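The next block holds one structure in the form of structure tokens; read it before the comments.
The complex is shown incomplete by one protein chain, all other protein chains being positioned as in the whole.
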Amino acid sequence: MDYFLELFLGGLTRGSIYALIALGYTMVYGIIELINFAHGEIYMIGAFTALIVISVLTLMGMNTIAILVIAGVVAVIYSCAYGYTVEKIAYKPLRNAPRLSALISAIGMSLFLQNYVLLAQTSDFLPFPSLIPDFEFMEPYAHIIGSTEIVILITTAVVMVLLTILIKFTRIGKAMRATSQDKTMAMLVGINVNRVISVTFVVGSATAAIGGVLIASHVGMINFYVGFIAGIKAFVAAVLGGIGSIPGAVLGSFVLGWTESFATGYVSSDYEDVFAFLFLVLILIFRPAGILGRSEKHKI
Amino acid sequence: MITFDEIKKAFLVSIWFMFLTFPIMVIRVNPVEHIVEWRWKNMLVVGIGSFLLSFVWNYLMKRKELGFKKAESGEETGTIPLVQRILGEKKIYIPALVVAGIFTIAFPFIFSLYQTNIMVSALIYVMLGLGLNIVVGLAGLLDLGYVAFYAVGAYAYALLNYHFGISFWIALPIGGLLGATFGILLGFPVLRLRGDYLAIVTLGFGEIIRIILENWNEFSFGPSGIANIPRPSLFGINLSVHESTIYIYYIMIALCLFTVFVVNRLQDSRIGRAWIALREDEVACQAMGIDKTKTKLTAFSLGATWASMAGVMFAAKTTFVNPASFTIWESIIILCIVVLGGMGSIIGVIAGALVLILMPEYLRAFSEYRMLAFGVLLVVMMIFRPGGIIPNVRRVYTFQGVKNTDKS
Partner (left out) sequence: MEPVLKVQNLGMNFGGLRALDDLDLDVGRNEIVALIGPNGAGKTTFFNCITGIYPPTDGDVLIFTQGRDSAERINGLKPNKVTEKGLARTFQNIRLFLNMTVLENVMIGRHCRMHAGVLGAALRGGSTMREEKKVVEDSYAILEKIGLARFVNEFAKNLPYGAQRLLEIARAMATEPFLLLLDEPAAGMNPHETQELDELIKKIRDEEGISILLIEHDMKLVMSLSDRIFVVDYGKKIAQGTPEEIRNNPVVIKAYLGEEVDA
């Protein structure tokens, strides 16, 4: 039973991380109908930035909590800046081009950012310090769930709540929903669509950065490639839940997290990545709209 | 003219990029030994570089907008690209073809074994590019798992030879058929999906096949792969490595010619037109009586056939296959070839393959930056020249008594 619980909580943690990344995919897709291939790289850059800040500050001898906060904030700022810039360079000029063009451009951006980090930093795996201390009150449960996992779950929950508030109750949130419904109409009623798109990229990048820092400290190492695989999986989660739908992305992430956790725990860990892809293929074939998505009919 | 505003803008862009690249470019950490290295020189490079590139970017953007305006006001947009115009000129292209032909035939005798080997690699990519061109360029289906079919061909030859001692010349058609079969099997369920979903699902399939090859030791011998695959035989004559490389070179030339021949005929046929119509507008295409699924499936499996045959060639050339040769990046390189050359354009794709594969080989210093450059290339091509370096032109039909209105 403990093993089951461990796998269950492991899946939940995994799912939380996927959810933080999947949100960016689903929000961007909801608004400009583009698979932002470079989103995984934004997450990787967030994690790398955090690692760099941590290393520098540790050498300067700052205390751990301060380092943790500063690293987190800097990572988020930089991820947002990268997300914003990527949109401006690679997607904005292609707003009216065929969708295939924007998609290829996104793949190019992903490839560029990976190799940019590879060349500027290193291709090796770098150890990422575990930022979160082991809480004492967690000790009796340590064999099932670690402190880091608890922090991940709580952070994810907080981010979700904040995001829901942002989208449901703020002006920009309303503008985002309007833009995703009908871009032309939104423009006609005076919404600055370009700004809405930029904000969407920035918000998505911020959650991705939080995810990046958390998973890096959970796994304990990073390299330039971690964003790609995690990105693909988060995308699978977003599609699973119904792309464009925010609750869908979260639900899809948990479903994927559990699937992977149980499948690797009970079947085999060699094929970990295969499960995600197989899941994706099956979902897209049998229920292309995802779990919570609505099947839409395009106007002809 | 460069205005003050532009300089100000470029300056701000340069500040922004210096900020953006600061942690990644300037600081390098080594968390194991707790060393931090500061590389301020990089910041300078980024600053100056982005300052200058900002002007280039603005210039290109302006030119692009100008092009749009021209198209809208109905001014001459049908200008035929220079290369195509030259090729349309019989006086030029026949001698050019003769020279190119002689050069191609003489190549292995003029250049060293090393050069010939590189050329064979490039030719394999020409074949892959032309195959993917059917899928992406003509039918508009973004297949990011194309390399899976390349792997199918390579492993087909390797395994058939290992278990049954089947020779290259028998494996080549079997590989092609196997590729087509896989194309249909994989294509059937996924081709109902919309464009961007198709991209991600094919990517998934590609990765699944690679992971299976890596982990299913009993079948594929895992990450260590299969070695000692024989090179192609020539009527049972024993060839030295050198001779055999030259022989492979000629086989590759023949295969490429065959590919060009078939693709060229297909693109101006009933099937080829249906592919392009499908790319242009799926709904209208169906309303015109074209079976969407069947048309997509033909393109997909035909592309797979070529990838698979290229795979057999690859196995025969390197005499060794392992899963590391078939990563997603290989698919993306092939995509780069098609995008750079010009989607749907045969000459374009050939040029694209030769440039992208040969350049990093000869500019060794540059080869480290290869993938970085490919990334930039994809973005820049899509924004500024979506038609590629040598865009495709459609066939012009002439009718008696009709003045040809085409601006050729």
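Each chain carries a letter (A and B) given by its place in the written order, and its residues are counted from 1.
Keep in mind that, in the parts below, contacts are C-beta pairs under 8 Å (C-beta built on N, C-alpha and C of every residue); 3 or more make two chains touch, one makes a residue touch a chain.
Model, not experiment: these values are computed from the prediction.
Per the touch definition above, the residue from B:200, B:277, B:312 or B:371 contacting the chain not shown is B:277. Contact with the chain that does not appear here is found for just one residue of B:118, B:212 or B:290, B:290. Only one of B:139, B:152, B:266 or B:312 touches the chain withheld from this view, namely B:266. The chain that is not drawn here is touched, among residues B:298, B:318, B:331 or B:345, by B:298. Within the complete assembly, residues 71, 74, 77-78, 262, 265-266, 269-274, 276-277, 280-281, 283-292, 298, 302, 394-397, 399, 402-406 of chain B touch the chain that is not shown.
Assume only the chains that are shown with their structure count from here on.
A separation of 30 Å divides the Cα centre of chain A from that of chain B.
The residues of chain B lying in touch with chain A in their complex are 16, 19-21, 23-25, 27-32, 34, 36, 42, 61, 64, 140, 142, 144, 189-190, 192-197, 199-201, 203-205, 207-208, 211-212, 215, 283, 329, 332, 335, 339, 368-369, 371-372, 374-380, 382-383, 386.
Remark: chain A residues 33-35, 45, 48-49, 51-53, 55-56, 58-59, 74, 78, 81-82, 85, 89-90, 93-94, 97-105, 107-117, 119-122, 126-129, 232, 235-236, 239, 270-271, 273-274, 276-278, 280-281, 284-285, 288, 300 touch chain B in the complex.
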